[in-house]
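Below: the structure, in structure tokens.
One protein chain is absent from this view; the other protein chains keep their places.
First chain written, first letter: the chains are A, B and C, and each begins at residue 1.
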Amino acid sequence: MPAVSTSFAELAGELADVGRQCYARGWALGTSGNFSAVVSRDPLRLAITASGVDKGLLSGDQIVEIDDGGKVMAGSGTPSAEASLHLTIVRARRAGAVLHTHSIWSTILSDRTPDEGLAIEGYEMLKGLDGVRSHEHREWLPILDNVQDWRAAAPRVEAVLTAHPDAHGFLIRRHGLYTWGRHLAQAKRQVEILEFLIEVMGRKRGTAWQA
Amino acid sequence: MPAVSTSFAELAGELADVGRQCYARGWALGTSGNFSAVVSRDPLRLAITASGVDKGLLSGDQIVEIDDGGKVMAGSGTPSAEASLHLTIVRARRAGAVLHTHSIWSTILSDRTPDEGLAIEGYEMLKGLDGVRSHEHREWLPILDNVQDWRAAAPRVEAVLTAHPDAHGFLIRRHGLYTWGRHLAQAKRQVEILEFLIEVMGRKRGTAWQA
Amino acid sequence: MPAVSTSFAELAGELADVGRQCYARGWALGTSGNFSAVVSRDPLRLAITASGVDKGLLSGDQIVEIDDGGKVMAGSGTPSAEASLHLTIVRARRAGAVLHTHSIWSTILSDRTPDEGLAIEGYEMLKGLDGVRSHEHREWLPILDNVQDWRAAAPRVEAVLTAHPDAHGFLIRRHGLYTWGRHLAQAKRQVEILEFLIEVMGRKRGTAWQA
Partner (left out) sequence: MPAVSTSFAELAGELADVGRQCYARGWALGTSGNFSAVVSRDPLRLAITASGVDKGLLSGDQIVEIDDGGKVMAGSGTPSAEASLHLTIVRARRAGAVLHTHSIWSTILSDRTPDEGLAIEGYEMLKGLDGVRSHEHREWLPILDNVQDWRAAAPRVEAVLTAHPDAHGFLIRRHGLYTWGRHLAQAKRQVEILEFLIEVMGRKRGTAWQA
């Protein structure tokens, strides 16, 4: 894992770029979605989108820096209500960046799938996920029920991450996708790959092959 | 509710921005859709898109200012034929901006839903609606039959708004969506959230989960 | 009908704009689609896209001027193989501009509809069509079988236009949509409206309302 040395201001600008791109694809409409990147590890400092911001107009000054308890250390605004989820992922996965999107297909698949996760298997696109070398890979995306208080639910998220050490992301039911990476570019790549595969699986269910 | 103090020229430019963005997403093709924002409350003055304008080329000089009777007070052009609907909403909801889109999915869902409204419930995205704090919210979007003369139908619209004081928008059958907000940015956020949820509900009906 | 007085160079630039916009929406991928506008009525001169041109890169110098027999009078390149269709429409409808798109949904609907036309009825969006004042309008889009030689088939197209004097466009089976207008802006508006309605009708058939 490379050292994290990018400055807060640089990361904030890069997070805003990624956020606007997710908005353009329809994965972060309204004020939905939130995005973060690690500024320093010790002490832990996270750059994260402020709450209630239009992702189509996202700019670097709408990113705040928080400490490991979620307290704002730099920038103005309230951190996303899901900041504790980002912090939990950063700690559990040693991630350098965490991206959370609300797409049409992740909303539908997390709603309709009766199981506690979604299996994605046998697609070439899986090779874009960190460490995956073969299309024969089977990715299991856990699905968590949605809650109001993510601070209180953090231990449950941590338990899911521990139980599924190979998962590259997870879904929250009727809510959206979380994924992460060693750095922001890798997390951006993974959000595109997982959203692509989720859309493939959703659209496949709308085709009538015998017709 | 904040005081409304933005000038007509500023609001006209901002309405044109929002209109072109709706066009880009396919929610206001051709000359469809119309958009308004309150310039002053007392006396009531509304900035509203002129009729018959290409929303992909929308500019501030295609917005007119009207009084509470729909008479043009500034700018050139005929106000949208649905101006009386905008005025009714502004009065009934104390809204600062009203947005009306014609999307593929709002057209289909308003057509096919047999009931007098569409229930949307349990989605995280609902929390982007004004005053909604939990994904367990149940949004009821009333569906009105389409008519030719909205001036004559204004009392009917007002009655629906009164009967459903918590609704954040309504659908007109085979026509499209109306939503509003305290100010333009909030209305823009709500149009994105409602169009997203309507698309989710429409696409969900196209998936065969057992297949 | 307004006099046609715009110069060939101006029209060529405007046609290129419209063509690139159709390409961006996926209605003229590859070299598909062709677009024309009347330069003068007497003698008849038509500005029309040259054959084999990438619509995503379309520029004014890829538009040629032809006479009423399809002979190139200005510009370089071969006129579209469907130039005779454009000339037939311009004569039969006194159109000032003709637009032809190849969209996903017009391809599917023209293929699957067993009848000799597609009825579109009861949608607000219909009011964007020239002369339509009510959503209760019933638009009948004739569907013609595809052929190789449109010069030879011109009388058949003319007969369809005569038999359906109120049609604002027609479909060619497994091929695409033709529409027109008094001038280019109106034709552009109509292509957006008809493509929108065709997509609504296609997607509606993919929804399972009872599910």
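As a convention for this text, contacts are C-beta pairs under 8 Å (C-beta built on N, C-alpha and C of every residue); 3 or more make two chains touch, one makes a residue touch a chain.
Remember, it's a predicted structure, so these values are computed and weren't measured experimentally.
Put simply, the hidden chain is in touch with A, C once you look at the whole complex. When the whole complex is considered, the residue among C:Ala92, C:Ile108 or C:Val132 that touches the unshown chain is C:Ile108. Mapped onto chain A, contacts with the missing chain fall at residues 21, 25, 122-125, 128, 134-135, 185, 188-190, 192-193, 195-196, 199-200, 203-204, 206-209, 211. Although one chain is not displayed, chain C still touches it through residues 26, 29-32, 54, 56, 102, 104-105, 107-108, 111-112, 146, 148, 172, 174-176, 202, 205-206, 208.
Heads up, the rule we're going with is that only the chains that are shown with their structure count from here on.
Centres computed as Cα averages put chain B at a distance of 31 Å from chain C. Between chain A and chain C, the centres computed from C-alpha atoms are 44 Å apart. Shared interface positions of chain B, defined as residues touching 2 or more other chains, are 206, 208.
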